[in-house]
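Shown next, in structure tokens, is the structure this report addresses.
In this view, the complex is presented without one of its protein chains, the others remaining in place.
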Amino acid sequence: MPDLRSAPELDVIEWLGAPAPITLAGLRGRVVVIEAFQMLCPGCVQVGLPQAARVRETFAPDDVVVLGLHTVFEHHEAQGTRVALEAFLHEYRYAFPVGIDRPGASGGIPRTMAAYAMQGTPTLVLIDRQGRLRRRVFGHIQDLRLGAEIEALTGETDATLVGEPELGEAAPGCTIAGCAP
Amino acid sequence: MPDLRSAPELDVIEWLGAPAPITLAGLRGRVVVIEAFQMLCPGCVQVGLPQAARVRETFAPDDVVVLGLHTVFEHHEAQGTRVALEAFLHEYRYAFPVGIDRPGASGGIPRTMAAYAMQGTPTLVLIDRQGRLRRRVFGHIQDLRLGAEIEALTGETDATLVGEPELGEAAPGCTIAGCAP
Amino acid sequence: MPDLRSAPELDVIEWLGAPAPITLAGLRGRVVVIEAFQMLCPGCVQVGLPQAARVRETFAPDDVVVLGLHTVFEHHEAQGTRVALEAFLHEYRYAFPVGIDRPGASGGIPRTMAAYAMQGTPTLVLIDRQGRLRRRVFGHIQDLRLGAEIEALTGETDATLVGEPELGEAAPGCTIAGCAP
Partner (left out) sequence: MPDLRSAPELDVIEWLGAPAPITLAGLRGRVVVIEAFQMLCPGCVQVGLPQAARVRETFAPDDVVVLGLHTVFEHHEAQGTRVALEAFLHEYRYAFPVGIDRPGASGGIPRTMAAYAMQGTPTLVLIDRQGRLRRRVFGHIQDLRLGAEIEALTGETDATLVGEPELGEAAPGCTIAGCAP
């Protein structure tokens, strides 16, 4: 049996679109899909966030919870304010809760992004019903495969790995695939 | 427990892209995805068949088998010949086996299409590991949902319904959604 | 002044979707856009023909005439019959006239395709108001550019080249770009 890592708790300074602060502990028993993004990252706006919205429409909220995580690691002045993020979410009609990742020391990688060792944005994270980190994808993943992976986690009654967390290399800067610090 | 119908055996006059005739009985133990199409149906060419090809690339062949079924119910002269179908499959590079549905009496609905009560093309059929008909979709289904449904069937050890077979109305003729007799 | 070649007359055995045979001579005074295709060529079905349909919807028919040309150079049995082409045009709702290029000797390159030295399908041809060949593109051309080139020809009162006919290399077989003999 592989050694499954417990997903680090989210370190969020504020939640938008949520009546109260959200914790992974409070979501135990459900599959959690986290879309980590920056509002000025083209690959997030064009691919990652629309996919997260489709996930939210496809799966029952009792089984699968979709969360956004705003992980600003560049252009802090431009996209690091609550008001900017709020306007962005409003215009794009994203209805899932979005947490603002706690800024790192001296403007570096924010806390949750660092705890999950994310390479950049967009990053998609899957957490199982027992609160374990099961998948972390930097860049894009096809809908067909993502649908299968989420379903596999919802069907689990006992822990079995759907695959090793994906670890790869990301060059700094933004491409259509995503932005890396 | 709902009454699950055993999927009717395929009534095919010839298989292309297969070394030997294929039967559902011979595929027992695997999930079977059938894409019923006509080579001159725009919704099949633009949406249904490319999706079937993605399914084949996404799931392990030991778990999920993708089959095409050429169910000609109109323009028999144009698309009803083996040579036409073979040229079509060659040009579009479809690599899954395709069976030619046995023509119905006096050029009507072909046999397998009738046995499954398909409304037109494209129709996607999902059959579980026990050989039972679990899903029948006329028109289109989103990748995210299809991925989840197939995964749910692969994970089954005991029969549980993912949903009632979809029964709806289809107007005669072709639209982007599909062709109905 | 460049030496502008008069566009070869179309050598067509039959016209579909036209009340009477069409000749370039009879269209003198109008810009003519010819989409040469094969019904089983993926790049024609997915890109070339839909673009031709958009051209037809965008420009006034008194100024710009869109013609299809079925230039079968492979899979003659599958796509070389009138009935197959008719069914295809019907299902895809193409409303412009389509001529069937006269077969070449012993099943080779058909006559009009050869006269225009087309490299394969899809090929787009632009003919000016004076009946001169002004453009020949194998593969794809962006809408923005095509719109500009057609408009340039409609605005001409005197001959000026919009660009040399495009001459390039095409490898045999079909890709998404097109099919070459």
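We just call them A, B and C in the order they show up, numbering each chain from 1.
Rule of thumb we're sticking to: a residue touches a chain if its C-beta (ideal position, glycine included) is under 8 Å from a C-beta of that chain, and two chains touch if they have at least 3 such contacts.
Please read these numbers as outputs of a predicted model, since none were measured by experiment.
**Q** For the chain that's been dropped from view, list the shown partners it touches.
**A** A, C
**Q** For the full complex, which residue in A:Phe59, A:Phe88, A:Tyr116 or A:Phe138 touches the chain that was left out?
**A** A:Phe88
**Q** In terms of residues, what is the contact footprint of the unshown chain on chain C?
**A** 51, 54-55, 58-59, 142-152, 155
**Q** Touching residues of chain A against the unshown chain: what are they?
**A** 40-42, 45-46, 74-75, 77-79, 81, 83-88, 90-92, 174, 179
The criterion applied here is as follows: only the chains that are shown with their structure count from here on.
**Q** Please work out the Cα centroid separation of chain B and chain C, and write it as a whole number of Å.
**A** 35
**Q** So what's the Cα centroid distance for chain A and chain C, whole Å?
**A** Computed value for the inter-centroid distance: 49 Å.
**Q** Multi-chain contacts only, two chains or more: what residues does chain A have there?
**A** Within chain A, no residue contacts more than one other chain.
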